[in-house]
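Removed: one protein chain of the complex. Kept in place: all other protein chains.
This part shows subunit A:
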Amino acid sequence: MPDKSQLARIGGRAGRGVLGLVGIAVVVATLGAATLVTLPTIEREPQSSEIAPLPSEQQRVCPGPLLTLAEDSTQAQSASSVGAASAVYGAVDAVSLEQIRPQVTEITAVDDMNSRQPPLLLTVPVQNGATVPPLVTGSQSQVAATDTIGGLAVAACAEAVSDSWIVGGSTDIGRTSLLLLSNPTPVLATVDVTVYGESGLIDAPGATGILVQPGEQRVISLAGLAPNVKSPVLQVSSRGGQVAASLEQSSIRGIEPGGVEIIGTTAMPAFNQTIAGVRVMAAVSAETVTTGEGFNADTPSIRVFVPGSSAATVQIGVTSADGTTEGTSTQVDVEPGIATEIPLAPLAVGSFSVHLRSDEPIVAAARTATDSAGGKDFGWFSASAPLVGPFAIAVAAGPSPTMHLVNGGAADAALTLTPAEGTPVNLQVGAGASATVPVSGGVTYVVSGGSELWALVDYSGDGALSSFALNPSGPLASSIRVYTH
(Lines give C-alpha, C1' and ligand atoms only; values in the text may rest on other atoms or scores of the structure.)
Protein backbone atom coordinates (compact mmCIF):
# COMPACT_ATOMS: atom_id res chain seq x y z
CA MET A 1 0.00 0.00 0.00
CA PRO A 2 1.50 3.32 -1.03
CA ASP A 3 2.10 5.66 1.84
CA LYS A 4 0.56 9.05 2.19
CA SER A 5 3.42 11.03 0.71
CA GLN A 6 3.41 8.86 -2.39
CA LEU A 7 -0.30 9.37 -2.79
CA ALA A 8 0.15 13.07 -2.33
CA ARG A 9 2.84 13.13 -4.95
CA ILE A 10 0.75 11.23 -7.47
CA GLY A 11 -2.21 13.45 -6.71
CA GLY A 12 -0.05 16.52 -7.03
CA ARG A 13 1.24 15.43 -10.42
CA ALA A 14 -2.21 14.65 -11.69
CA GLY A 15 -3.48 17.98 -10.44
CA ARG A 16 -0.61 19.77 -12.06
CA GLY A 17 -1.24 17.96 -15.32
CA VAL A 18 -4.86 18.98 -15.32
CA LEU A 19 -4.02 22.55 -14.42
CA GLY A 20 -1.37 22.59 -17.12
CA LEU A 21 -3.87 21.42 -19.70
CA VAL A 22 -6.27 24.10 -18.53
CA GLY A 23 -3.47 26.64 -18.90
CA ILE A 24 -2.70 25.45 -22.41
CA ALA A 25 -6.37 25.62 -23.28
CA VAL A 26 -6.54 29.19 -21.99
CA VAL A 27 -3.46 30.21 -23.96
CA VAL A 28 -4.58 28.56 -27.17
CA ALA A 29 -8.11 29.87 -26.81
CA THR A 30 -6.94 33.41 -26.16
CA LEU A 31 -4.52 33.48 -29.05
CA GLY A 32 -6.97 31.69 -31.33
CA ALA A 33 -9.77 34.07 -30.46
CA ALA A 34 -7.44 37.00 -31.11
CA THR A 35 -6.72 35.77 -34.62
CA LEU A 36 -10.37 35.17 -35.39
CA VAL A 37 -11.91 38.28 -33.90
CA THR A 38 -11.61 41.46 -35.88
CA LEU A 39 -10.93 44.28 -33.50
CA PRO A 40 -12.36 47.72 -34.17
CA THR A 41 -9.87 50.26 -35.35
CA ILE A 42 -9.59 53.66 -33.77
CA GLU A 43 -8.22 55.99 -36.33
CA ARG A 44 -7.59 59.68 -35.94
CA GLU A 45 -7.66 61.50 -39.22
CA PRO A 46 -4.69 63.75 -39.95
CA GLN A 47 -5.63 67.39 -39.56
CA SER A 48 -5.23 69.69 -42.49
CA SER A 49 -6.53 72.89 -43.99
CA GLU A 50 -7.64 73.33 -47.56
CA ILE A 51 -5.95 76.53 -48.63
CA ALA A 52 -7.39 78.45 -51.56
CA PRO A 53 -4.56 80.72 -52.64
CA LEU A 54 -5.28 84.40 -52.87
CA PRO A 55 -6.09 85.17 -56.46
CA SER A 56 -3.28 86.68 -58.45
CA GLU A 57 -3.39 88.60 -61.67
CA GLN A 58 -4.31 86.47 -64.64
CA GLN A 59 -2.23 86.44 -67.78
CA ARG A 60 -2.85 84.87 -71.17
CA VAL A 61 -0.48 84.88 -74.11
CA CYS A 62 -1.76 84.66 -77.64
CA PRO A 63 0.77 82.93 -79.89
CA GLY A 64 0.81 85.70 -82.47
CA PRO A 65 0.80 85.59 -86.24
CA LEU A 66 1.83 82.60 -88.28
CA LEU A 67 5.52 82.31 -88.98
CA THR A 68 7.53 80.86 -91.80
CA LEU A 69 11.16 80.00 -91.91
CA ALA A 70 13.13 82.19 -94.18
CA GLU A 71 13.38 80.89 -97.71
CA ASP A 72 16.90 82.12 -97.84
CA SER A 73 18.93 79.08 -96.95
CA THR A 74 21.54 81.18 -95.18
CA GLN A 75 18.95 82.15 -92.66
CA ALA A 76 17.16 78.86 -92.51
CA GLN A 77 16.67 79.07 -88.78
CA SER A 78 15.18 82.54 -88.65
CA ALA A 79 11.46 83.00 -88.90
CA SER A 80 9.37 85.78 -90.12
CA SER A 81 5.70 86.42 -89.60
CA VAL A 82 3.12 86.17 -92.28
CA GLY A 83 0.13 88.44 -92.09
CA ALA A 84 -1.69 89.09 -88.86
CA ALA A 85 -3.83 87.08 -86.53
CA SER A 86 -7.06 88.51 -85.27
CA ALA A 87 -7.58 88.01 -81.59
CA VAL A 88 -10.76 88.03 -79.53
CA TYR A 89 -10.49 88.29 -75.80
CA GLY A 90 -12.41 89.23 -72.76
CA ALA A 91 -12.59 88.83 -69.03
CA VAL A 92 -15.39 88.66 -66.49
CA ASP A 93 -15.50 88.69 -62.74
CA ALA A 94 -15.92 85.11 -61.62
CA VAL A 95 -18.67 85.95 -59.14
CA SER A 96 -20.64 88.82 -60.57
CA LEU A 97 -19.90 87.88 -64.21
CA GLU A 98 -19.36 91.55 -64.93
CA GLN A 99 -17.20 92.40 -67.87
CA ILE A 100 -13.65 93.47 -67.14
CA ARG A 101 -11.45 94.97 -69.73
CA PRO A 102 -8.09 93.15 -69.92
CA GLN A 103 -4.92 95.13 -70.24
CA VAL A 104 -3.32 94.23 -73.51
CA THR A 105 0.43 94.49 -73.93
CA GLU A 106 2.81 93.00 -76.37
CA ILE A 107 5.33 90.23 -76.11
CA THR A 108 8.57 90.93 -77.92
CA ALA A 109 9.01 88.36 -80.64
CA VAL A 110 12.79 88.43 -80.77
CA ASP A 111 13.06 85.69 -83.36
CA ASP A 112 10.56 87.26 -85.75
CA MET A 113 12.49 89.09 -88.47
CA ASN A 114 9.34 90.82 -89.47
CA SER A 115 7.62 91.78 -86.28
CA ARG A 116 4.79 93.82 -87.53
CA GLN A 117 2.29 92.33 -85.20
CA PRO A 118 3.80 90.88 -82.02
CA PRO A 119 2.00 88.32 -79.82
CA LEU A 120 -0.44 89.78 -77.33
CA LEU A 121 -0.29 89.47 -73.56
CA LEU A 122 -3.61 89.82 -71.77
CA THR A 123 -3.38 90.84 -68.14
CA VAL A 124 -6.28 91.11 -65.72
CA PRO A 125 -5.37 92.25 -62.23
CA VAL A 126 -7.28 90.91 -59.27
CA GLN A 127 -10.31 92.97 -58.53
CA ASN A 128 -10.42 94.53 -55.13
CA GLY A 129 -11.72 92.13 -52.53
CA ALA A 130 -12.07 89.26 -54.93
CA THR A 131 -11.47 85.82 -53.49
CA VAL A 132 -11.49 83.99 -56.78
CA PRO A 133 -9.51 85.01 -59.81
CA PRO A 134 -11.33 86.61 -62.75
CA LEU A 135 -12.18 84.52 -65.78
CA VAL A 136 -9.92 85.52 -68.63
CA THR A 137 -10.14 84.13 -72.11
CA GLY A 138 -8.81 84.84 -75.51
CA SER A 139 -8.28 83.17 -78.84
CA GLN A 140 -6.83 84.14 -82.13
CA SER A 141 -7.40 83.04 -85.70
CA GLN A 142 -5.63 83.57 -88.94
CA VAL A 143 -6.30 82.42 -92.46
CA ALA A 144 -3.14 82.08 -94.48
CA ALA A 145 -3.07 81.94 -98.21
CA THR A 146 0.50 82.33 -99.34
CA ASP A 147 2.58 80.17 -101.57
CA THR A 148 3.93 78.21 -98.67
CA ILE A 149 1.20 78.38 -96.08
CA GLY A 150 -2.47 77.97 -96.57
CA GLY A 151 -5.35 77.19 -94.31
CA LEU A 152 -6.90 78.20 -91.06
CA ALA A 153 -5.05 78.30 -87.76
CA VAL A 154 -6.93 79.05 -84.54
CA ALA A 155 -5.32 79.02 -81.12
CA ALA A 156 -6.32 79.79 -77.59
CA CYS A 157 -4.44 82.44 -75.70
CA ALA A 158 -2.78 80.31 -73.05
CA GLU A 159 -1.53 80.66 -69.55
CA ALA A 160 2.18 80.29 -68.92
CA VAL A 161 2.99 77.09 -67.03
CA SER A 162 6.13 75.34 -65.93
CA ASP A 163 5.37 72.00 -67.44
CA SER A 164 3.34 71.27 -70.52
CA TRP A 165 2.93 68.65 -73.20
CA ILE A 166 2.32 69.22 -76.86
CA VAL A 167 1.14 66.30 -78.94
CA GLY A 168 1.34 67.15 -82.62
CA GLY A 169 3.59 68.46 -85.33
CA SER A 170 5.90 66.74 -87.72
CA THR A 171 9.32 67.34 -89.19
CA ASP A 172 8.84 64.93 -92.05
CA ILE A 173 9.52 66.08 -95.60
CA GLY A 174 7.28 68.97 -96.47
CA ARG A 175 6.28 69.58 -92.87
CA THR A 176 7.48 72.51 -90.83
CA SER A 177 7.03 72.74 -87.08
CA LEU A 178 7.94 75.80 -85.09
CA LEU A 179 7.87 75.81 -81.31
CA LEU A 180 6.71 79.12 -79.87
CA LEU A 181 7.76 79.87 -76.29
CA SER A 182 6.46 83.03 -74.64
CA ASN A 183 7.49 84.13 -71.19
CA PRO A 184 5.04 86.61 -69.71
CA THR A 185 6.48 86.35 -66.19
CA PRO A 186 8.97 88.79 -64.69
CA VAL A 187 11.52 86.01 -64.19
CA LEU A 188 13.92 84.52 -66.74
CA ALA A 189 12.72 81.14 -67.87
CA THR A 190 15.08 78.30 -68.62
CA VAL A 191 13.23 75.88 -70.85
CA ASP A 192 14.01 72.25 -71.48
CA VAL A 193 12.24 70.63 -74.42
CA THR A 194 12.12 66.87 -74.53
CA VAL A 195 11.12 65.44 -77.87
CA TYR A 196 9.81 61.94 -78.32
CA GLY A 197 9.16 60.46 -81.71
CA GLU A 198 7.92 57.26 -83.26
CA SER A 199 11.27 55.69 -82.37
CA GLY A 200 11.43 56.94 -78.83
CA LEU A 201 13.29 59.71 -77.09
CA ILE A 202 15.17 61.93 -79.51
CA ASP A 203 18.56 63.16 -78.49
CA ALA A 204 18.31 66.88 -79.11
CA PRO A 205 21.36 68.72 -77.70
CA GLY A 206 19.95 72.14 -78.35
CA ALA A 207 16.72 71.43 -76.63
CA THR A 208 17.84 72.07 -73.09
CA GLY A 209 18.59 75.37 -71.43
CA ILE A 210 16.68 77.53 -73.86
CA LEU A 211 16.59 80.96 -72.27
CA VAL A 212 13.43 82.95 -72.64
CA GLN A 213 13.76 86.43 -71.26
CA PRO A 214 10.82 87.98 -69.40
CA GLY A 215 8.32 89.43 -71.83
CA GLU A 216 9.82 87.75 -74.85
CA GLN A 217 8.86 85.05 -77.28
CA ARG A 218 11.31 82.58 -78.72
CA VAL A 219 10.72 80.58 -81.90
CA ILE A 220 12.51 77.29 -82.26
CA SER A 221 12.38 75.16 -85.35
CA LEU A 222 11.55 71.65 -84.32
CA ALA A 223 13.46 70.34 -87.31
CA GLY A 224 16.59 71.77 -85.75
CA LEU A 225 15.99 69.69 -82.65
CA ALA A 226 14.46 66.59 -84.14
CA PRO A 227 14.67 66.31 -87.89
CA ASN A 228 12.65 63.76 -89.83
CA VAL A 229 10.32 62.83 -87.03
CA LYS A 230 6.87 61.98 -88.26
CA SER A 231 5.02 62.10 -84.99
CA PRO A 232 6.75 64.11 -82.33
CA VAL A 233 5.51 64.56 -78.79
CA LEU A 234 7.02 67.42 -76.81
CA GLN A 235 7.40 68.01 -73.15
CA VAL A 236 8.21 71.61 -72.36
CA SER A 237 9.39 72.32 -68.85
CA SER A 238 10.73 75.58 -67.57
CA ARG A 239 12.45 76.69 -64.42
CA GLY A 240 12.44 80.16 -63.08
CA GLY A 241 9.77 81.88 -65.12
CA GLN A 242 7.01 80.00 -66.85
CA VAL A 243 6.26 79.86 -70.54
CA ALA A 244 3.24 79.49 -72.75
CA ALA A 245 4.16 77.00 -75.43
CA SER A 246 2.49 76.22 -78.74
CA LEU A 247 3.57 74.49 -81.88
CA GLU A 248 2.89 75.84 -85.34
CA GLN A 249 2.77 73.14 -87.96
CA SER A 250 2.45 73.73 -91.67
CA SER A 251 2.78 71.40 -94.59
CA ILE A 252 3.35 71.60 -98.31
CA ARG A 253 2.11 68.93 -100.68
CA GLY A 254 4.28 69.22 -103.69
CA ILE A 255 3.98 72.88 -104.46
CA GLU A 256 0.61 73.32 -102.84
CA PRO A 257 0.21 74.38 -99.23
CA GLY A 258 -1.18 71.46 -97.27
CA GLY A 259 -2.59 73.35 -94.36
CA VAL A 260 -1.50 75.08 -91.19
CA GLU A 261 -2.31 74.77 -87.50
CA ILE A 262 -1.21 76.22 -84.18
CA ILE A 263 -1.27 73.30 -81.77
CA GLY A 264 -1.90 74.18 -78.18
CA THR A 265 -0.80 72.22 -75.16
CA THR A 266 -2.64 69.05 -74.37
CA ALA A 267 -3.72 67.83 -70.98
CA MET A 268 -1.05 66.64 -68.56
CA PRO A 269 -0.36 62.88 -68.36
CA ALA A 270 -3.31 61.13 -66.77
CA PHE A 271 -5.11 57.83 -66.84
CA ASN A 272 -8.12 59.36 -68.56
CA GLN A 273 -8.00 61.85 -71.36
CA THR A 274 -10.90 63.55 -73.07
CA ILE A 275 -10.89 65.27 -76.43
CA ALA A 276 -14.13 67.16 -76.37
CA GLY A 277 -14.48 67.41 -80.13
CA VAL A 278 -12.92 65.94 -83.24
CA ARG A 279 -14.30 66.99 -86.61
CA VAL A 280 -14.02 64.41 -89.36
CA MET A 281 -14.37 65.97 -92.80
CA ALA A 282 -13.95 62.80 -94.81
CA ALA A 283 -15.36 59.46 -93.87
CA VAL A 284 -12.92 56.86 -92.66
CA SER A 285 -13.37 53.46 -94.22
CA ALA A 286 -13.20 50.35 -92.16
CA GLU A 287 -10.63 49.06 -94.55
CA THR A 288 -8.19 51.82 -93.65
CA VAL A 289 -8.57 51.11 -90.01
CA THR A 290 -8.20 47.36 -90.13
CA THR A 291 -5.55 46.96 -92.80
CA GLY A 292 -3.76 50.28 -92.70
CA GLU A 293 -4.41 50.51 -96.43
CA GLY A 294 -4.42 54.08 -97.52
CA PHE A 295 -3.33 55.35 -94.13
CA ASN A 296 -1.60 58.64 -94.55
CA ALA A 297 -1.06 61.90 -92.81
CA ASP A 298 -4.60 62.90 -93.62
CA THR A 299 -6.25 59.90 -92.03
CA PRO A 300 -8.08 60.88 -88.85
CA SER A 301 -5.97 59.46 -86.12
CA ILE A 302 -4.98 59.83 -82.52
CA ARG A 303 -1.41 60.25 -81.39
CA VAL A 304 -0.90 58.64 -77.99
CA PHE A 305 2.18 58.72 -75.86
CA VAL A 306 2.99 56.94 -72.57
CA PRO A 307 5.53 58.98 -70.58
CA GLY A 308 6.08 56.24 -68.04
CA SER A 309 8.12 53.09 -68.38
CA SER A 310 5.38 50.47 -68.69
CA ALA A 311 3.26 49.70 -71.71
CA ALA A 312 -0.29 50.95 -71.48
CA THR A 313 -3.51 49.37 -72.61
CA VAL A 314 -5.61 52.21 -73.91
CA GLN A 315 -9.33 52.01 -74.46
CA ILE A 316 -10.39 54.57 -77.06
CA GLY A 317 -14.06 55.44 -77.01
CA VAL A 318 -15.45 57.57 -79.78
CA THR A 319 -18.95 58.94 -79.53
CA SER A 320 -20.83 61.25 -81.77
CA ALA A 321 -20.50 64.71 -80.35
CA ASP A 322 -24.20 65.43 -80.58
CA GLY A 323 -25.00 62.03 -79.19
CA THR A 324 -26.94 60.96 -82.26
CA THR A 325 -25.08 57.77 -83.13
CA GLU A 326 -23.70 54.85 -81.20
CA GLY A 327 -20.17 55.16 -79.96
CA THR A 328 -17.38 52.82 -80.89
CA SER A 329 -14.61 51.56 -78.74
CA THR A 330 -11.25 50.08 -79.61
CA GLN A 331 -8.46 48.84 -77.41
CA VAL A 332 -4.79 49.21 -78.26
CA ASP A 333 -1.58 48.50 -76.49
CA VAL A 334 0.85 51.39 -76.50
CA GLU A 335 4.54 50.94 -75.89
CA PRO A 336 6.03 53.39 -73.44
CA GLY A 337 8.23 56.22 -74.62
CA ILE A 338 7.18 55.86 -78.27
CA ALA A 339 4.73 58.17 -79.96
CA THR A 340 2.07 55.99 -81.50
CA GLU A 341 -0.44 57.00 -84.18
CA ILE A 342 -3.70 55.14 -83.95
CA PRO A 343 -6.26 55.54 -86.73
CA LEU A 344 -9.70 56.35 -85.47
CA ALA A 345 -12.42 53.78 -85.85
CA PRO A 346 -14.51 53.88 -89.02
CA LEU A 347 -16.32 57.14 -88.83
CA ALA A 348 -18.77 59.07 -90.86
CA VAL A 349 -18.36 62.74 -91.48
CA GLY A 350 -19.25 64.70 -88.40
CA SER A 351 -17.93 65.62 -85.02
CA PHE A 352 -17.15 63.25 -82.22
CA SER A 353 -15.85 63.26 -78.70
CA VAL A 354 -13.06 60.90 -77.79
CA HIS A 355 -12.35 59.36 -74.40
CA LEU A 356 -9.16 57.55 -73.69
CA ARG A 357 -8.93 55.27 -70.73
CA SER A 358 -5.56 53.82 -69.88
CA ASP A 359 -3.87 51.83 -67.17
CA GLU A 360 -0.85 54.11 -67.34
CA PRO A 361 -0.77 57.90 -67.56
CA ILE A 362 -0.90 59.03 -71.19
CA VAL A 363 -1.04 62.17 -73.26
CA ALA A 364 -3.01 62.32 -76.49
CA ALA A 365 -4.31 64.50 -79.31
CA ALA A 366 -6.26 63.80 -82.51
CA ARG A 367 -5.71 65.01 -86.02
CA THR A 368 -8.00 65.17 -89.04
CA ALA A 369 -7.67 66.78 -92.43
CA THR A 370 -9.81 68.22 -95.18
CA ASP A 371 -9.24 68.34 -98.86
CA SER A 372 -11.82 70.38 -100.70
CA ALA A 373 -12.15 72.81 -103.47
CA GLY A 374 -10.91 75.65 -101.34
CA GLY A 375 -7.68 73.83 -100.61
CA LYS A 376 -6.18 71.46 -98.10
CA ASP A 377 -6.03 71.95 -94.38
CA PHE A 378 -5.64 69.88 -91.28
CA GLY A 379 -6.56 70.36 -87.70
CA TRP A 380 -5.28 69.13 -84.33
CA PHE A 381 -7.70 68.47 -81.54
CA SER A 382 -5.97 68.38 -78.19
CA ALA A 383 -7.12 66.78 -75.00
CA SER A 384 -7.91 69.26 -72.28
CA ALA A 385 -8.51 69.43 -68.58
CA PRO A 386 -12.00 69.71 -67.14
CA LEU A 387 -13.38 73.13 -66.28
CA VAL A 388 -14.88 73.45 -62.85
CA GLY A 389 -17.49 76.12 -62.36
CA PRO A 390 -18.28 78.88 -64.79
CA PHE A 391 -15.79 79.72 -67.47
CA ALA A 392 -15.41 82.27 -70.23
CA ILE A 393 -14.62 81.43 -73.79
CA ALA A 394 -13.67 83.87 -76.51
CA VAL A 395 -14.45 82.58 -79.97
CA ALA A 396 -12.11 83.95 -82.58
CA ALA A 397 -13.51 84.73 -85.96
CA GLY A 398 -13.56 81.87 -88.44
CA PRO A 399 -15.77 79.64 -90.50
CA SER A 400 -18.66 78.08 -88.60
CA PRO A 401 -17.26 77.90 -85.11
CA THR A 402 -18.86 75.10 -83.05
CA MET A 403 -18.47 74.59 -79.34
CA HIS A 404 -18.16 71.03 -78.09
CA LEU A 405 -19.01 70.36 -74.49
CA VAL A 406 -18.59 67.12 -72.58
CA ASN A 407 -20.22 66.82 -69.20
CA GLY A 408 -17.99 64.80 -66.93
CA GLY A 409 -20.08 65.49 -63.88
CA ALA A 410 -22.27 62.95 -62.20
CA ALA A 411 -25.41 64.96 -62.83
CA ASP A 412 -27.07 66.44 -65.84
CA ALA A 413 -25.91 69.98 -66.43
CA ALA A 414 -28.25 72.81 -67.31
CA LEU A 415 -25.87 75.18 -69.03
CA THR A 416 -26.31 78.76 -69.98
CA LEU A 417 -24.17 80.31 -72.68
CA THR A 418 -24.21 84.02 -72.20
CA PRO A 419 -22.65 86.02 -75.02
CA ALA A 420 -21.15 89.38 -74.22
CA GLU A 421 -23.98 90.89 -76.19
CA GLY A 422 -27.09 89.09 -77.19
CA THR A 423 -29.46 86.53 -75.77
CA PRO A 424 -28.24 83.67 -73.65
CA VAL A 425 -28.64 80.14 -74.88
CA ASN A 426 -29.81 77.37 -72.58
CA LEU A 427 -28.51 73.91 -73.04
CA GLN A 428 -29.04 70.56 -71.34
CA VAL A 429 -26.17 68.09 -71.25
CA GLY A 430 -26.69 64.73 -69.64
CA ALA A 431 -24.18 63.24 -67.28
CA GLY A 432 -21.31 61.81 -69.29
CA ALA A 433 -22.88 63.05 -72.52
CA SER A 434 -21.65 65.60 -74.97
CA ALA A 435 -23.25 68.42 -76.91
CA THR A 436 -22.36 70.73 -79.77
CA VAL A 437 -23.45 74.34 -79.97
CA PRO A 438 -22.89 76.60 -82.92
CA VAL A 439 -21.40 79.84 -81.74
CA SER A 440 -20.56 83.12 -83.35
CA GLY A 441 -17.09 84.21 -84.16
CA GLY A 442 -15.78 87.32 -82.50
CA VAL A 443 -17.95 86.88 -79.43
CA THR A 444 -17.01 86.09 -75.83
CA TYR A 445 -19.30 83.70 -74.02
CA VAL A 446 -19.62 82.85 -70.37
CA VAL A 447 -20.69 79.25 -69.77
CA SER A 448 -22.23 78.69 -66.39
CA GLY A 449 -24.09 75.87 -64.74
CA GLY A 450 -21.56 73.10 -65.24
CA SER A 451 -19.57 71.30 -62.63
CA GLU A 452 -17.06 69.42 -64.73
CA LEU A 453 -16.96 70.28 -68.41
CA TRP A 454 -14.55 69.75 -71.23
CA ALA A 455 -14.80 72.40 -73.90
CA LEU A 456 -13.36 72.73 -77.39
CA VAL A 457 -14.22 74.98 -80.29
CA ASP A 458 -13.68 73.81 -83.84
CA TYR A 459 -13.82 75.63 -87.13
CA SER A 460 -14.48 74.02 -90.45
CA GLY A 461 -15.10 75.34 -93.88
CA ASP A 462 -13.96 75.06 -97.36
CA GLY A 463 -10.29 74.27 -97.13
CA ALA A 464 -10.27 75.31 -93.52
CA LEU A 465 -10.10 73.15 -90.40
CA SER A 466 -8.88 74.10 -86.97
CA SER A 467 -9.73 73.98 -83.27
CA PHE A 468 -8.67 75.12 -79.88
CA ALA A 469 -9.40 73.51 -76.55
CA LEU A 470 -10.17 75.41 -73.44
CA ASN A 471 -8.12 74.73 -70.32
CA PRO A 472 -8.80 75.90 -66.79
CA SER A 473 -6.41 78.33 -65.26
CA GLY A 474 -3.28 76.57 -64.21
CA PRO A 475 -3.09 74.07 -61.35
CA LEU A 476 -0.94 76.56 -59.54
CA ALA A 477 -3.98 78.59 -58.71
CA SER A 478 -6.05 75.69 -57.47
CA SER A 479 -6.57 75.09 -53.80
CA ILE A 480 -4.12 72.88 -51.95
CA ARG A 481 -4.36 70.80 -48.79
CA VAL A 482 -1.78 71.82 -46.21
CA TYR A 483 -0.77 69.81 -43.16
CA THR A 484 1.04 71.58 -40.38
CA HIS A 485 2.16 68.62 -38.28
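Here is the rule we use: a residue touches a chain if its C-beta (ideal position, glycine included) is under 8 Å from a C-beta of that chain, and two chains touch if they have at least 3 such contacts; residues count from 1.
Just so we're on the same page, contacts and distances are computed from a predicted model.
Asker: Missing chain's UniProt protein name, "Branched-chain amino acid ABC transporter permease", "Ferredoxin", "Glycosyltransferase family 2 protein" or "Cation/acetate symporter"?
Answerer: Matching the unshown chain against "Branched-chain amino acid ABC transporter permease", "Ferredoxin", "Glycosyltransferase family 2 protein" or "Cation/acetate symporter" yields "Glycosyltransferase family 2 protein".
Asker: Among A:68, A:185, A:340 or A:434, which residue is in touch with the absent chain?
Answerer: A:185
Asker: Which subunit A residues would touch the chain omitted from the figure, given the whole complex?
Answerer: Counting over the whole complex, subunit A touches the hidden chain at residues 16-17, 19-21, 23-24, 27-28, 30-31, 34-35, 39-49, 51-57, 126, 161-163, 185-187, 239-242, 268, 361, 474-485.
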